[in-house]
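Here the complex is missing one protein chain, while the rest keep their positions.
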Amino acid sequence: MTVVASNLQKRNYPMKILKKYIIVIAIALPALILITIKTFNAAGFKYDAKRWSIPSFNGSNLVSISDTGKLQGDKLLVILDKETEGEFMTSAHIVMIPPGAILEKQHLRLMREHKGPILLFSADPGLSARVWMIISQTGITNIYIMTSHIDNEIFKSRFRPDTVTGPEFTN
Amino acid sequence: MGPISSLITMPGWLEMLIALLIGTGFGFALEQAGFSSSRKLVGMFYGYDTTVLKVFFTAAIVALVGSQFLSYFGLLNLSQVYVNEYYAGASIIGGIIMGAGFIMGGYCPGTGLSALSIGKIDAVVFALGGFTGAFLFGETYPLIQNFANGSYKGAEKIDEALGISTGLFIFLLIVAAAGMFWIGELAEKKFARPDITGEI
Partner (left out) sequence: MNPREKLSAILISLGLILALLPLSSNRSFNARPEKVLEEILDPEITVTADQTARLVASGDNSFQLIDLRSREEFRAFNIPGSVNIPYNEFLDTDPHQILKNGKSINILYSNGDIYSNYAVTIARGLRYNNTFAMKGGLNEWFNTVMNSAFSGERISARENALYEARFRARKLFTEINSLPDSLKQKFIESKRLAAKKLDGGCE
């Protein structure tokens, strides 16, 4: 009788532990699950926007068409415009992805699994910039904007101040 | 309600109402924890009652853990949470004055108001003393200005100063808090004053 009782106790022991710590598990486990989902969610934005924007601050993510050869590794060229025609280096693997489909699972997987640099190209550098930012925020790195307007952010005119005709102050 | 209002735009009156409700909850919590009793409060100094340590530290840690989790999920904008600026000299002298006042008066500003709301006469006098002190500070400010604004260290956080990650700091703080509560319990046994603690 006592052997049976002690065996029963041994089987119930894990349940006892669980019951004792149920409240701790009930709070810590969902938190752990949510954190894991958030951290490893392939299609979601990653934590800390600044970290994923860093290459944009110093222009290291911009590359001219002629300079793409300086990038190491197999390149994946993602063309965003349907209308783009041009001769790009044939050593790159080229895909055409409409910007509206850039966050689709298969496209994100393609970019994530690619081992070398990813080049985004559009005739509109503004569009490339927006798409770059969105993709970077999902945690994909080693991604560049390939542009024929590498001097886009250089001021090209000249401002001539006019100190002769002064403004009128009306009170 | 700055941090959450980056998610939902709330009208000003609603933000004020939420602040009012939070303040009410805080006062309620202070009173039901027994912090309107000056004997309970100074028990922290004499060692026979460490409730203050436990309640405030637990509140701080719950807020810390909660806010970090919310921030991780993008529900709270932590950069909008105000971090007090650290003036080293002023903090030390102010801390000494405040500590002395706390022990002598038996209240700190928040608990003083909590005691005032239940009609305690010593809390009325304490509050008057507090307003007088603030008034005197204002009047003498030109004389102490240089000292008050000296040794400015900026809005410094401990984890930044120590060079450890925020998450690690939080964990160490929680472990330290658990240790302090345990030491506090030992102190309560050692410095027990049955005549006072029985009354509270």
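Going by the order they are written in, the chains are A and B; count residues from 1 in each one.
Basically, contacts are C-beta pairs under 8 Å (C-beta built on N, C-alpha and C of every residue); 3 or more make two chains touch, one makes a residue touch a chain.
It should be emphasised that the depicted structure is a prediction, and the values quoted were computed from it without experimental measurement.
> Which residue numbers on chain A touch the omitted chain?
20-21, 23-24, 27-28, 31-32, 35, 39, 43-51, 53, 56-58, 62, 99-100, 102-103, 124-127, 129-130, 132-134, 137-138, 145, 149, 152-157, 159-163, 165-171
> Even though one chain is hidden, which residues of chain B still touch it in the full complex?
Residue positions of chain B that touch the missing chain: 2, 6-7, 58, 61-62, 65, 68-69, 71-72, 74-75, 77-81, 165-168, 170-171, 173-175, 177-178, 181.
Assume only the chains that are shown with their structure count from here on.
> Using the touch rule from the top, collect the residues of chain A that touch chain B in their complex.
31, 34-35, 38, 45, 47
> Residue numbers of chain B touching chain A in their complex, please.
Contact set of chain B toward chain A: 69, 72-74.
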